[in-house]
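The complex is shown incomplete by one protein chain, all other protein chains being positioned as in the whole.
On to chain A.
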Amino acid sequence: MPLSPTNKPKVTCHDYLGQELPLPAKSSLVYLSLIAAILLNLLPFENMAAILRPDFVALALLYWSIHQPQQTGMSIAFVMGLIMDVIDASIMGQHALAYCLLTFFALILHRRLRMFNAFRQIPAVLWMLFLAQIVVFLTGTLAGTYFPEWYVLLSSVTGALFWPLISIILGKFLKQRTDPDEI
């Protein structure tokens, strides 16, 4: 019996060969998607919808730093964070800090995460979104506001569930136009 860590390896050579080689995104596409994300965050929902609404800006930043790490960086995340701080009327820097941490982990893990399809990426995305949200609340608590109810964290869960949809939509724009065998 051959020695192998598992009988059914999770990552096969097919995963490497079958990996799509998307073209580098144009920076205009990155900015447009981020503006669209801000727009989605600005929609005036009420009550339950407002609590469950995922942070689309965080999702877009995550997507770009996992799939196109050359195109985004922490500086964009920082600026987006400042904009979100103004929108959410929180202390300047709260969201900036959270988004920078988010981008950092995405940049570190992007090679590993790209091995999986969008659905298998959900757990990783979930903990990263949780981290970002908790950072925002903790900094708020330090500044004197109080810690909100637990169910606010549900927006991270819906965010993670939205992840496949967002990767598919943004991935459409990055559709590879050449056959890998031809290169």
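One rule holds in what follows: contacts are C-beta pairs under 8 Å (C-beta built on N, C-alpha and C of every residue); 3 or more make two chains touch, one makes a residue touch a chain; residues count from 1.
What we mean here is this: contacts and distances are computed from a predicted model.
The chain not displayed here is annotated in its UniProt record as "Cell shape-determining protein MreC", chosen from "Sugar ABC transporter permease", "Type-4 uracil-DNA glycosylase", "Cell shape-determining protein MreC" or "Response regulator".
Touching the missing chain, out of A:Leu29, A:Ile91, A:Leu126 or A:Val157, is residue A:Ile91. The chain that is not drawn here is touched, among residues A:Leu39, A:Met115 or A:Leu165, by A:Leu39. Interface with the hidden chain, as seen from chain A, comprises residues 35, 38-44, 46-47, 50-51, 53, 55, 69-70, 73-75, 77-78, 81-83, 86-94, 96-97, 100-101, 104, 107-108, 136, 139, 143-146, 148-149, 152, 155.
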